[in-house]
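Handing you a structure now.
Note that this complex is displayed minus one protein chain, with the remaining chains in position.
Now for chain A:
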């Protein structure tokens, strides 16, 4: 199996606080890999390191074997590494059509095109329509994103990441805060992600993790505790201790 995304000895500290400790992670091509861990385990920091929002103090990040540790955020996206956000980071004033249109234009290297109007390129329009269609957003494509139901916003969140045609997709708690009635749509969208896209899922919701992932890494205090297939991880005494301990606190 080839490795789609790999970290080698990743370290990150904020002042004296070490939030990522010697993290070495391998995500296989086409995998459905989940990264779980209790609150404060440093999951979000890992995402920020992978996407380039934060720079690591030590260690390397490889995307399909190429070192991307020093690349800017937008360049990693163009190399095929996209993410969704845990809390909506959508463009409140743009419509879903414009949001997806922007992602498609940038991917095609047309984002700097200042002379052509939006909507005049047939190939771009077609791709926008396909993406909106597969995420059930066609009926709301011309509404301001801020006015959409939360479930639709979460779908758009995934749709815009997919519109960049990633080879590796980081899903940061895709179903967080979605009301029960709209939850099904999100889970269906996650399940329907193209198989050739490698997915690293960062999630709290254990039902989602165990129904989706074929491999699980458990992060505790910024370091890897256990990694393995779901049934193995579920039986692991250390993992039980962490999660039962947390449950006992709650």
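Just so it is clear, a residue touches a chain if its C-beta (ideal position, glycine included) is under 8 Å from a C-beta of that chain, and two chains touch if they have at least 3 such contacts; residues count from 1.
Convention: contacts and distances are computed from a predicted model.
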{"item": "UniProt protein name of the chain not shown, from \"ABC transporter permease\", \"Putative oxidoreductase YdhV\", \"Membrane protein\" or \"Peptidoglycan-associated lipoprotein\"", "value": "\"ABC transporter permease\""}
{"item": "Candidates A:49, A:141 or A:233 - the one touching the absent chain", "value": "A:141"}
{"item": "Given A:64, A:106, A:205 or A:236, the one touching the chain that is not displayed", "value": "A:106"}
{"item": "Candidate in contact with the missing chain, chosen from A:58, A:72 or A:192", "value": "A:72"}
{"item": "Residues in chain A touching the chain absent from view", "value": "51, 53, 72-74, 77-78, 82-83, 85, 89-95, 97-99, 101-103, 105-107, 110-120, 122, 125-126, 128-130, 132-133, 138, 141-142, 144, 160-161, 163-164"}
